[in-house]
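All protein chains but one are shown in place.
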Amino acid sequence: MTQAFNMADLSTALPEVVLSLVAMVILMLDFIVPKGRRDWLGYLSVLGVLLTLMVLCRQWGATQSAFSGQYLIDPFALFFKILFLASGGLIILMSIGYLRGEGADSGEFYALILFATLGMMLMASAVDLLILYIGLETMSICIYVLAGFLKRERRSNEAALKYLLMGGFSSAIILYGIVMLYGLTGATGLKEIASTLTADTLSNPALILAMVMLAAGFGFKIAAVPFHMYIPDVYEGAPTPITALLAAASEIAGLVILLRVFLVAIPGLQDRWALLFYVLSLLTMTVGNVVAIAQSNIKRMLAYSSIAHIGYLLIGVVAGRELGISATLLYTVVYALMTLGAFAMVILLCVGEVKGERIDDFAGLAQRSPMAAAAMLILLLSLAGVPPTAGFVGKLYLFGAAIERGYILLALIAVVNSAISLFYYMKVAVAMYMRDLPPAGLALSPSRPLRVVLFVTVVGTLAIGIYPGPFLDLAKSSIAGLW
Amino acid sequence: MRGAGCGVRGAMTGTVPLSAYLILSAALFAIGVIGVVIRRNALIIFMAIELMLNAVNLTFVAFSKFLGSMDGQIIVFFVMAVAAAEVALGLAIIIALYRNKESVNVDDINLLKG
Partner (left out) sequence: MLLSYLPILILVLLAAGFALATLFLSSALGPRRPSKDKLSTYECGIDPVGSARERFSVKFYLVAMLFIIFDIEIVFLYPWAVILNSLGLFGLVEMFFFLGILLIGLLYVWKKGGLEWTT
C-alpha cells in the first residue's frame, strides 16, 4: 500500500462508481418526486442498473488488478457482477408494484437495493480481506434497513432486528478469522496469504481456527445448517422483494467470497475444508428439505428450500477444481432465476387483503389465471430439478462433478433429497391445479414490471434447461485463472 | 504469564508480549460470544457484538505492531466506521420495534416462530 492510487485504478472500478452515483441521485430525487409518483424512481433505478451493465461489459474478458492489488477484475468477478446486477434489476422491478400495494413507495427503497448491489459487486472483485469485509458490510447494512422497511409492521421490525443481530454476530466471527489469517501471514491480500503459508504453518492450530471461524461466519451469510436458525424468520418477516434479494443475491454473494477465500487464500488446506463443507452440505440439504415439508407459509417453505439449495451449491465446492466450481457457478444462475421467479409469484398473489403467503392462497390458481399457474409450475419443477428445466441441468452437473471426484455417497444423498423436495413443491402444484378457487378469490392484476420479471425468470429457466451449452461454457471460462 | 508466551517479544525488555494481547482479546471475544448467546435484552446483545468487534480490533492492532505492518491499523479504522454504522442502524431498528411493541426483550419477539 505504498503508492497513492491514480485515475487508471479508478477506471477499473467505473461500473461501481456509476452505480453508486445513480443510487445517490435516486436518493436525492426522492425529495423532488412527489409521493405516489415514485414508481418513476424505480424505473430510473433499472435504467441505472442497465447503464452499469453496459459499462461493466466493456471489461469482458479482461483481467486487471487495481488499487495496489486489492481489487481485481477477472472473468470470475464479471460473471457474478452481471448476475448481481441482473438480480438487483429484477428485484427493483418486482418492488415497484409491491411498494404501491403496501403504500410505502419511496426512492430510498430503490437506492438501498442499488447500494446493496454495489456491496455485492465489491465482494465479487475483492482479493483483499479488507475490501471483502467492506463489501460484505455495505451489502449487509443496506439489507438490514430493507428488511425492516415496513416500519408499521411488527413482523418486518422483528425480521430486521433478528437479521441485524445475527448478521453482526457473524461479521464479528468472520473478522476474527480474518485477523488470525493476518496475524499468521502479515498479509491481507489473498494471493499473498497463500504464498506466505508454508508447509509447516499449514498445520498451525491457529490457521485451523481461522479456517473454522471463516467457514462458520460465511456459513451464517449463506444460510448453511447449523447456522440457519434465523433465516426462515427473516425471510417471512421481510418485505417479499427483500426476501428475494436475500435468497437470490445476498446468499450467492456470500458464496462468492467463500469461494475466493478458500480457493485462493488457503488452497493448501483443501483436504480439511473439503471435509468441513462435505458435512455442511449434507446437513444443509437434508435439514432444509425435511423441514420444508411441514411449512404452510410459502415464504417459509421457500426459505427452507433456499437452505436446501445452498446445500446443493456446496456440493460443487466440495468437489472442487474446474468441474465442481463451474457446476456451482452454473447453479448460482439457475438458483437465482428460479428463486426470483418464485418470489415474484408470491408478490403476484398479493391482492387486497390476501398476502399470498399461505400455500392455501395458491388454491385454484389454474382457474384464476392459467398463465400464472403454468409459470409457477415451471418454476416449481425447476426448483425440484425435473427436466427439461434449468434446475435439472444444474443439478446434473453438480451431482456429476461429485461422482467424478469420488463423492458418491454425497451425490446419492443429494438425489434422495431432490426426491423429497419434489413432494413439497408438488403440494403447491396440487393446490393450484386440483383444488377449487376459494370464493373470495379476486382477479389477479399483475403490474407490468412484475410481468417482465416473471417472463424473464420463466424463459430463463426454460432456456438453460433446454440449451445449457453456452451457459456452461460461460461458467467454465469464468473460472479460468481463478487459481 | 511468561510461560504462555509464543516467543515474540518487543525489543525493549519489559514490553508486554504479544501473547498477552492475544489472550486478552480472545477473552473479550469469548465474553462477547457468551453475551450474545445468554443475554435476552436486544441492547445488551448488541453491546456484546460491539465487544466482539473491539476484541478483533485489539488483535489487529497488536498484530500490526508486532509484525511491523500498518495494514492491521488501517483495517481497524474501517472496522470502527462499519461498527458505528451498525450501531446507528441497530438503535434505529430497536426504536422502531419498541414503538410497536414496548419491549426490547428478544423472548418477546415471537411473532415469527423459528
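Odds and ends about this structure:
Order of writing sets the chain letters: A and B. Residues in each chain are counted from 1.
To be clear about the criterion, a contact is a pair of C-beta atoms (placed from the backbone, for glycine too) under 8 Å apart; a residue touches a chain by one contact, two chains touch by 3 or more.
Note that the coordinates shown come from a computational prediction; the quantities given were computed from them, not determined experimentally.
For subunit B, the residues touching the absent chain in the complete assembly are 1-2, 13-14, 74, 77, 80-81, 84-85, 87-88, 91-92, 95, 99. On the side of subunit A, the interface with the absent chain consists of residues 4-6, 24, 27-28, 31, using the contact rule stated above.
We adopt the following convention: only the chains that are shown with their structure count from here on.
One simple way to say how far apart two chains are is to compare their mean CA positions; for subunit A and subunit B this gives 27 Å. Listed in rising order, the residues of subunit A touching subunit B in the complex are 1, 129-130, 133-134, 137, 141, 144-145, 148, 151-152, 154-155, 157-162, 164-165, 168-169, 171-173, 175-176, 178-179, 182-183, 186-188, 229-230, 232-233, 236-237. On the subunit B side of its complex with subunit A, the touching residues are 29, 32, 36, 42, 45-46, 49, 52-53, 55-56, 59-60, 63, 67, 69-72, 74-75, 78-79, 82, 85-86, 89-90, 93-94, 96-97, 100-101, 106, 109, 111-114.
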